[in-house]
Structure formats: structure tokens, C-alpha cells
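Missing here: one protein chain of the complex. Every other protein chain is in place.
Moving on to chain A:
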Amino acid sequence: MQPLGPAVPSALNGIAIAGLRLGEMRGKFEQQSSSVRIRQTLGGYRIMQAEAPIVEQPLTRKNAANLQEYLLQGSILDSSADVLLNRLRGLCDNSDSPVELFHDIEQVYTIKDQANQATFSLRARNALDNPQLPWQLRYVGQPEVGDKSRFTICRSVIEVGTSSNLVTWLNELGFRLDYEFVAKGHIFQKGRMKILVQKIHRVCQSGNPETLEPVSQSFLIELSVLAPPSQESLGEEMKAFADQLRPLVELEKVDHARLHVS
């Protein structure tokens, strides 16, 4: 096993969601305002014709709700993973259906703001086992870990389903590939919670997701919920579920800043 390089903690930071399977395409078909003509005849006169103004609701959603991701992470050795999978199968929804698998590649692209020397990163994710699924573009904000009263990591996340030309689009906008990894594993759902049991692989040859090398001899476990901000009760719900997985796995809020290897 190779020593953990600096990319690993960053990779851990970015794999919270293998959301392609859960169909997180939240684009709901809004009913567009249509021209409504109300015609009533009273005493032979047409007394009213009301028309809705042209597209009442603006097409651009400026006040779309920002969702927060509440996250707990842990790990389990390969040798004990089967026990955990069996327990999760019993605890989670749809226990009588086969466990859903995923095999995704995630590429992290960054761009530097030369004026402020700030770096922005966006993540492109695609299912390798089902490439015709939409690509996923993700923005992941800085995690809030300092609040000791909060049991989970809390960070701003925006997920966008996109067409397959996402990588070209990012490159043309000036984003450059920082690192990439492949996540392979199982996905469970319990109410609004999502549980991922996944193996993280390093891509040895950039652009060739066949040449993989496991990052460690463990599975990464993530318990996450996407919800509007200030849902304090959520932490309790997640804590209760995490307690049921003990002592197999200890799910904690991990301070990613401390993981970075200097």
C-alpha cells in the first residue's frame, strides 16, 4: 500500500454523494403560467376576459433554496465490510430488494481567481457502469466543523444534473483538472438519510479509469442528508442511526482541514 498522498484527504472531502443513483435531479417540471381566458356570458355580454401576464414566474430562479449537506464519516476494514453491509441491509429501507451498487468517477476541477488568489473548485461525476445517466456537477462549500453543539459536519452543496459534455464545458471556462478518483460501492437509503459504503480508488493513468489502485484497505462509510439550513433535529436523527452501527463503525464529524498532509 502506498502512503497516503495529499490528494487523499481532499478526495475524502469530495465523495459525500454518489448521487447519480438516487436520482437527485431535482428539476421539477414547473407548471408554466398559461394564458387563462375566463369567458362568462351574462345577459349576452362578454363581461370578462382575464389573461395571465406573460410568464408570471421568472424562468431564472434567483431565490432557489440553498441546501446544506449534513455529513458523518467513518471507515471499516475490508475484512469486516460484509458484516456491516448485512447490518445496513436489515436497518435500511427496501431490505427485501437487492442492494444498489455504484461505480462512479469523480473529477475535481479548479480555477484560480487571479485578483484575490482564491481557488474555486467544481466536481464532475459520472457513472462508469451506466454512462448514459446524466453527469453531475457539484459545488461543495467549506465545511463547518467548529460548532461543538452540532453533531455533524454541515456544508453547502449544490448538485446539478448535466449533459455529457460537462468536462469540455469546464475546460473551456478555464477550469483545470486537479485530481480524480473512482468510488465503487453500495448505496442504502433510510428515510431521508443516504448511506454510502464505498471503496476509493486512485486513477493511476489520468483519463483511463480502468487503471485503478485502492487508496487503502478500508471502505469509507458516509451518512449524509441534504436539507435546508438550520435543521437541528436532523443531527439527532443521524446520531441515533450512527449509534446503531456501533461498534462496527464509528461515524464522526471529520475535520478535513486537519487531515491535510503538510
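In the analysis below, a contact is a pair of C-beta atoms (placed from the backbone, for glycine too) under 8 Å apart; a residue touches a chain by one contact, two chains touch by 3 or more; residues count from 1.
Keep this in mind: contacts and distances are computed from a predicted model.
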Options "Replication protein A, subunit RPA32", "Large ribosomal subunit protein uL18m", "Mediator of RNA polymerase II transcription subunit 20" or "Eukaryotic translation initiation factor eIF-2": UniProt name of the undisplayed chain: "Mediator of RNA polymerase II transcription subunit 20"
Option from A:Gln132, A:Ser149, A:Thr168 or A:Gln205 whose C-beta touches the chain left out: A:Thr168
Residue, one of A:Leu137, A:Cys154, A:Leu234 or A:Val249, that touches the chain absent here: A:Leu137
Residue among A:Val99, A:Leu133 or A:Ile158 that touches the chain left out of view: A:Ile158
Residue among A:Asp96, A:Asp113 or A:Asp243 that touches the chain left out of view: A:Asp113
Residues of chain A (touch criterion as defined above) contacting the omitted chain: 25-30, 32-35, 46-55, 58-62, 64, 66, 111-116, 118, 120, 134, 137, 139, 156, 158-163, 165-166, 168-169, 172-174
